[in-house]
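Here is the structure we will look at.
One protein chain is absent from this view; the other protein chains keep their places.
And now, chain A:
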Amino acid sequence: MEKHMTVCPYCGAGCKMNLIVENGVIVDAEPLDGVTNEGNLCLKGLSGFDFVNDTKILTPRILYPMIRRTKGADLKRVTWDEALDFTAQKLLEIKEKYGPDSIMLTGSSRGPGNEANYVMQKFTRACVGTNNIDNCARTCHAPSVIGLMDTIGSGAMSVSIPGLEEAACIMLFGYNPAASHPIVARRIVKAREKGARIIVCDPRVIETARIADIHIQMKNGSNLALLNAMAYTIVEEGLVDKAFVDAHTKGYESWLDVVMQYSPEAVEDTVGVSADLIREAARTYAQAETSIIGWGMGVTQQRQGVQTVHAIASLACVTGKIGKPHCGVAPVRGQNNVQGSCDMGMLPNLYPGYQKVGDSKVRAKFAKAWNVSVEQLSNKEGYKLTDLPHGVKDGTIKAFYNFGEDPLQTEPDSADMEKTLKDLEFFISQDIFMTQTTALADVVLPATSWGEHEGVFTASDRTFQRFTAAVPPKGECKHDWEIFQELSCRMGYPMRYRNTKEIWDEIREVCPQFYGATYEKMEGLGYAQWPIPDVDGEGTPDLYLGGTFNTSDGRALLLSHRWVAPTEEPDDGYPLVLCTVREVGHYSCRSMTGNCRALAQLADEPGYVHINPIDAESRGIRDEELVWVYSRRGKVITRASIDERINAGAVYMTYQWWIGKCNDLTMHVTDPLSGTPEDKFSSCDVASIGDQVWAEQHMEMLYNELKARLAAEAAHQDEPLPSYAEIQ
């Protein structure tokens, strides 16, 4: 038996753990005493390792490179040389014919780690010559990154995960930690035991709402109205920290202009709670010694995502609830390394370390470090991931390189996304599983999985931690960074890294904020929390201490905005609000957790639509029955869970299901400031199905057909390679 230290590949909590290996197979997992998890692991950490072993429960792993020699042909197993030559040649042709900006790439915020992402963006910028690189933060916390950079300067949590426990008041806004980050929910329970006041703003009775002092059960889509009314209360009741506002912020007067139009009494109908409750919440937040606002997708996947983040950051600034320990803002990231992808510059406007693409000094620095001329680095901001569908439609994007993501599952309006991927001239997918997205690719490149490679992840609270390999790569899988490097060499920009440490040391050199995070410091249970400019110490748990913000003049910019109603409001045809949420036992597109035995047993297709008992009764729906959910985009079959924690007039579906797929129903409307889809609000209806036995069999058939289709695509890798004579 061997034990190998790693970091959990699921949420952004950054839990340290051991993988237990017997005869080359991972058989168990055990928690380690990491800085964020303190010897605990949730169900995904404890039971989420067996996907590495290729269990084929949901979909097989891809172990050999495959290509379609012509568009629409069958996948064929080929050698790595042929796959890479083919890919390089196609990309060069497209670059020659349509220019470098016709090629779009997306990074992976999941298992690959920071080094692989860094090499991919270097390949994009220095070799392809475009800034068309993005990551899945676009669909989740991009509004937080943008909104916080606009106001206070750094697009990350200003506090640390262990620090949550020490706060005197925690306000959760559109964030359900018990489902998305159980390890963070544990900190909130502990904070409460230590006497913290808890405020929850959420339309559902989420777990934390049960232990909250104040639960504002607001209407869906009323975020900004509520935040403005809290700000109004703070101003009217004299709770503004004038000294802090004068010394450390700017824009107070124009901020005030907007918020003074939103008295709690005036927004009672919009928000759906009493003015007194809003006032009490505002007072509790402003009067506590230290307060933290935590938020999640309930804030960002909305029409006004960025503007809501502006309002949150401004609220923290006017009350002086930022700039001291255990006090500030906490956008907790959903994927284990989505903070890392942003850190590594997998963004169309930023180089690694949040250095702006438009800044000529930054470009000159990177040109020197990467040994290219400044002219070779594009000064134009690239496309966002959500620009892909219309970019393909209007012919500006011709090729797409997908790295460890499954947009067909995770992006809104799947039917439109499927057409987009099929209309591409050239589509590369580098992944560990035959996902629905990979099944459409012209080139399938098999990468090593978490557990088979090493590197550094960034947890949600800016903590860098190392993870190691537990088992050797399967089949012909290569490390992600090796694939990019070999492709880059073939396309005329050679890279010669020998291991992840060499890549990491280059990252430290070009990103002053990360310089102190050496591999040696992160040995074992060691960690480094950025900003960490020096090799001494473990970094910075709390940002902006003393009120010094990371803006150009060191002051926070206060911003306020008017509330706007959601895009698609319910009507007679589609009377219910559809909101997409998270499954506690599954993760992201489910390709990983769906292949884990215990997790697949706990929750399997078609997932649930959670519905209030009143809405269910009026539709003749009983608990656990299969139902149709339909919207203007499509119709899916799923299971009803009659749940009194749900507000009447809204239904909630988790986005992990491939059959009960809520993204067949959601619409592709995005926040113009961030390009993030409005996944939390669209309209739909639910209908009962009379013949339940038929429905059960139909669902089972759909599920088995999907699995069989993906298995058949993956089976092409088992075909024998053609002999040398045949290739000649």
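We adopt the following convention: a contact is a pair of C-beta atoms (placed from the backbone, for glycine too) under 8 Å apart; a residue touches a chain by one contact, two chains touch by 3 or more; residues count from 1.
We adopt the following convention: contacts and distances are computed from a predicted model.
Visitor: Not counting the visible chains, the remaining one has a UniProt entry; which protein name from "4Fe-4S ferredoxin", "ABC transporter permease subunit", "LLM class flavin-dependent oxidoreductase" or "Solute-binding protein" does it give?
Guide: The chain we cannot see is, by its UniProt record, "4Fe-4S ferredoxin".
Visitor: Any idea which of A:324, A:645 or A:668 touches the chain not displayed?
Guide: Residue touching the chain left out of view: A:645.
Visitor: Which of A:182, A:272, A:407 or A:660 touches the chain that is not shown?
Guide: A:182
Visitor: Considering the whole complex, which of A:97, A:194, A:210 or A:393 touches the chain not shown?
Guide: Once the missing chain is taken into account, the touching residue is A:210.
Visitor: Touching the absent chain in the whole complex: find that residue among A:17, A:599, A:636 or A:667.
Guide: Missing-chain contact among the listed residues: A:599.
Visitor: Please give every residue of chain A in contact with the chain that is not shown.
Guide: Touching the chain left out of view, chain A contributes residues 40-43, 46-47, 55-58, 177-179, 182-183, 185-186, 189-190, 205, 207-208, 210-211, 584-585, 597-602, 622-626, 639, 643-645, 692-693, 695-697, 700, 704, 707.
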